[in-house]
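See structure below.
The complex appears here without one of its protein chains, the remainder shown in place.
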Amino acid sequence: MIRKICVVITARASYCRIKTVLTEIRKHPGLELQLVVAASALLEKYGCILDSIEKDGFCITAKVSNVLDVASYTAAAKTTGLGIIELASLFENIRPDVVVTIGDRFETMSAAIAASYMNITLAHIQGGEVTGNIDEKVRHAVTKLADIHFVAAEKAKMRVIQLGEVPECVFNTGFPSIDLALSVMNTSNNCDSDICKNTNPNPTTKYLVVMQHSVTTELQCAAKQIQETLNAIKTLNLPTYWFYPNADPGSSEITNEIRKFEEKDHNHLIRFVRNFEPHYFLKLIKSSSCLIGNSSTGIREASFLGVPVVNIGSRQAGREKGSNVMNTDFDCIEIVKAVNNQLLHGPYPSETIYGNGDAGRKIAELLAIMPFSTDKKIAY
Amino acid sequence: MIRKICVVITARASYCRIKTVLTEIRKHPGLELQLVVAASALLEKYGCILDSIEKDGFCITAKVSNVLDVASYTAAAKTTGLGIIELASLFENIRPDVVVTIGDRFETMSAAIAASYMNITLAHIQGGEVTGNIDEKVRHAVTKLADIHFVAAEKAKMRVIQLGEVPECVFNTGFPSIDLALSVMNTSNNCDSDICKNTNPNPTTKYLVVMQHSVTTELQCAAKQIQETLNAIKTLNLPTYWFYPNADPGSSEITNEIRKFEEKDHNHLIRFVRNFEPHYFLKLIKSSSCLIGNSSTGIREASFLGVPVVNIGSRQAGREKGSNVMNTDFDCIEIVKAVNNQLLHGPYPSETIYGNGDAGRKIAELLAIMPFSTDKKIAY
Amino acid sequence: MIRKICVVITARASYCRIKTVLTEIRKHPGLELQLVVAASALLEKYGCILDSIEKDGFCITAKVSNVLDVASYTAAAKTTGLGIIELASLFENIRPDVVVTIGDRFETMSAAIAASYMNITLAHIQGGEVTGNIDEKVRHAVTKLADIHFVAAEKAKMRVIQLGEVPECVFNTGFPSIDLALSVMNTSNNCDSDICKNTNPNPTTKYLVVMQHSVTTELQCAAKQIQETLNAIKTLNLPTYWFYPNADPGSSEITNEIRKFEEKDHNHLIRFVRNFEPHYFLKLIKSSSCLIGNSSTGIREASFLGVPVVNIGSRQAGREKGSNVMNTDFDCIEIVKAVNNQLLHGPYPSETIYGNGDAGRKIAELLAIMPFSTDKKIAY
Partner (left out) sequence: MIRKICVVITARASYCRIKTVLTEIRKHPGLELQLVVAASALLEKYGCILDSIEKDGFCITAKVSNVLDVASYTAAAKTTGLGIIELASLFENIRPDVVVTIGDRFETMSAAIAASYMNITLAHIQGGEVTGNIDEKVRHAVTKLADIHFVAAEKAKMRVIQLGEVPECVFNTGFPSIDLALSVMNTSNNCDSDICKNTNPNPTTKYLVVMQHSVTTELQCAAKQIQETLNAIKTLNLPTYWFYPNADPGSSEITNEIRKFEEKDHNHLIRFVRNFEPHYFLKLIKSSSCLIGNSSTGIREASFLGVPVVNIGSRQAGREKGSNVMNTDFDCIEIVKAVNNQLLHGPYPSETIYGNGDAGRKIAELLAIMPFSTDKKIAY
């Protein structure tokens, strides 16, 4: 019997992190893909991914719009509550055999609760990592609701098992985004013209990439934190691609500071961008001289791609990091110093902490053959 | 500064399990009680507790009605989603310093998500235990969202720590319901006339109590399971107080079987009841000859009260049990045999696995003096 | 191009009132039926109609469970709000060309708002009538949201036009339930054995039918009102089919009184029932000696079937009534007197105030050929 695999994408970044899994599910004769796009993944201002999905030829089973306006704490809770209601109705209708939820953003909880409460087997991708932020709570709570765990690193596997999950249900498949990174590694080193068509700075020269999100447990400092980075980038005076932040509480504070900055510094080399297709996104990262901010991309994809990273603040504290990462505080001078050091150093050797490029295939195969169950007990 | 402690009661049984904590919070000069009654705790058919609360003199800060009709899987998910939305609005309004959520029923997740997503310190009572059912997932997921843990047994404390919580935030205070049980222990051994006023069987004679809930991971067997117990009780032919089930998926299947049974066996000794005030409830348990079913009351309060228990099926599998508990399958003959053995044995000595009667005071004091934080990382 | 007609059924009684329309839409080559079953139509305790629908061979496009437990005012509002959310997602998915909503119960507003706010043409069945109750507000508000009106009587048509609707969009098609009544008229006069199989009283003898719902603007009297009717029926001492009330605020008060009555008067001739298939329901009405209560069935179907009716209280005040209807207050003695008069009188001649039996066909044809628009202005 063909198994119905329902993958719920709730954020821009998740598409990149699941794309090779979707491809492998689609190819597998024993699996049927049910693709649900929900929450901030549908919002243009956070980088709508519908075009990329369509271009890649995936059929969307349903769209679920559930994001409340204003990226506040209260809105995050309400968005999640509304997501549970909508996904419950949807799951009742399309009756998946397993629901796959990705990562640790607050919206992933909607899929996790709807599926587990409805006695549907829940698979979680990217459990067992350690960070700061509400993400840390969400990630481990989802692990405790999930029946199957596809983790991306050995330490992550150990932690999921420590959390009382039976080892037979925990698989270190690597991180699916590394699959894409591998294919990017195998193309020419120069950033090709595809990117250039859509962007400003000349990509044959050095350029920086900034990805800085809010830290939900430090919201009162959001404006100050982004100012430090903005000033650092201004000081560095290099062509820069700057990604708008995720739909977290605090994102509007960040966006406001960016706007103010833009109004004052109109002719700067900074290009503010929202979203790239997964492939071009990774090419952009690969060819950059330094990735700056607090995105997990700097920790995971960048370590595989050997891109120098300046990781700022507490958001990624606890995650395993490669030798390509330098940590700093939210301090303009420190950031400038660290970036200059990374520019001097140049590219790092590729590391496989987060996988070696076949996560998608492994996950699809496990979904096809694993026994499914919703009954589990804490193991110890 | 006075700390605002918001206690969210979402189910009938939770009032019993938190009452002494409420009393101690109310008495404490450094604490202000915000009492929220929500979900099935408001529904008459599951035993509305508003009268008891009023009689005990507590002010209700807000009522939140969020239960969907039909006790199905989908309804459980939607009820939880709606609860998050409503509690988020409420918390924004009343701005508690800490939210206290109790136990492991699916509705507790509403308070846990609303509070943690809104960066409010979350305290959880009764984490770390092991059972079957969706409760097992809910309980540990709430632990991972919570910042402070008031557990009821040493093994529970060990498990919460195993789950990566820092030991400084995990307190074995005992189970607050044991506080009430202690006061019941100190009254006369005979069931007094207060109960008799409201009930049928003559309480000076032997009687049984049945509390059987659905097992959400075994819904397809719900009707069959309750039939076995109904037949066993019919065979035993003793006066019996039978509590209607909780608002879980599967409860309507149970209620339907009870109705059918009532229509056929009209003059039987069984008295179907919904709710008792905490004090009378425990007196009723204390004076019963045997408690039958799969309620955690049989595991916790009954072990302290020394009441013989026949625990049926998988729902309480994994919970520490006292010597008063005999386990059986859902099988009429087995159940009858086990009850008869317990009737022969009579009362057991009191055990303090789940506390010695001062949980309420301990919890209130810790809430008054503990440093509050919402920032945590998995410890290992 | 085939038009997609989405019919939303939100209550038990609505299936009866739309069945011939569904049949005609299904038969029409230019129409595709999208059948949505929602709200109390899904709840067993209010008479779940899923079995009837399945037996009649209709495919259900989606089920939407959105009823909050406890039939209170607040629950009515929340149920409607939740219904809007769920139907909006559904409509976005199935993209109907027109949404059909039926009648004047509060849940119909969910479909009306979701459709009109989403710029989908809205057709309303049964506008323009006059009653008491919240129904009166709901009915006319839905008229103002709707683009097409299929009314059931000439006066209703006049009233919809008075409300500012352009006459070209208002059609007196008659009431679809009369189509079913016509087919029942054409069968033998005796209630056939199909009903007997499922029911208690001997249907060859005289029997009464009672259908009494709560009056939402008079909730404080709900218990008293039902007691009067219960006492009247007890006094009349005839076999009686008594239908449980609709899912309105106040229904639980009625149900409680019925339960108390049942406990006291166990061996009475009253048979409390929940739901009948449309055909058997109309046969039951047709063969009854008198229909008692405040249901619109007494006003509409019964006038066509010539069944004597005793209409109690204000709920149907304002609706056009045939000569078969006697009005009384909620007063036991008055009710008994009126029923005895009706028993003496016996059947009335059939009247066609609410149609002559081809409403389904007319409505389907109009849905196939009418120009659809969502842009209207009040006409005067």
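So that you can tell them apart, the chains are marked A, B and C in the order they are listed, and the count of residues begins at 1 in each.
Here is the rule we use: a residue touches a chain if its C-beta (ideal position, glycine included) is under 8 Å from a C-beta of that chain, and two chains touch if they have at least 3 such contacts.
Treat the numbers as computed from the prediction; the structure is a model and nothing was measured.
Asks: Hey, which of A:Leu33, A:Ile53 or A:Ala75 is the one touching the hidden chain?
Replies: A:Ala75
Asks: In the complete assembly, which of C:Gly81, C:Gly306 or C:Pro347 touches the absent chain?
Replies: C:Gly81
Asks: On subunit B, where is the contact patch with the chain that was removed from view?
Replies: Residues touching the hidden chain, for subunit B, are 62-65, 82, 85-86, 89-90, 92-93.
Asks: Kindly note down the residues of subunit A that lie in touch with the hidden chain.
Replies: Looking at subunit A, the ones touching the missing chain are residues 42-45, 65-70, 72, 74-75, 78, 82, 252, 266.
Asks: For subunit C, which residues touch the unseen chain?
Replies: Touching the chain left out of view, subunit C contributes residues 73-74, 76-78, 80-85, 87-89, 91-92, 106, 109-110, 113-114, 116-119, 130-132, 134, 136-138, 140-145, 159, 162-164, 216-217, 219, 249, 317-318, 374-378, 380.
The working rule: only the chains that are shown with their structure count from here on.
Asks: Using CA atom averages as chain centres, what separation in Å is found between subunit A and subunit B?
Replies: Chain centres of subunit A and subunit B, defined by C-alpha means, are spaced 39 Å apart.
Asks: With chain centres taken as the means of their Cα atoms, state the distance from subunit A to subunit C in Å.
Replies: Chain centroid spacing, subunit A to subunit C, equals 52 Å.
Asks: By residue number and range, which residues of subunit A touch two or more other chains?
Replies: Where subunit A meets two or more other chains at a single residue, that happens at 82, 85, 89, 92.
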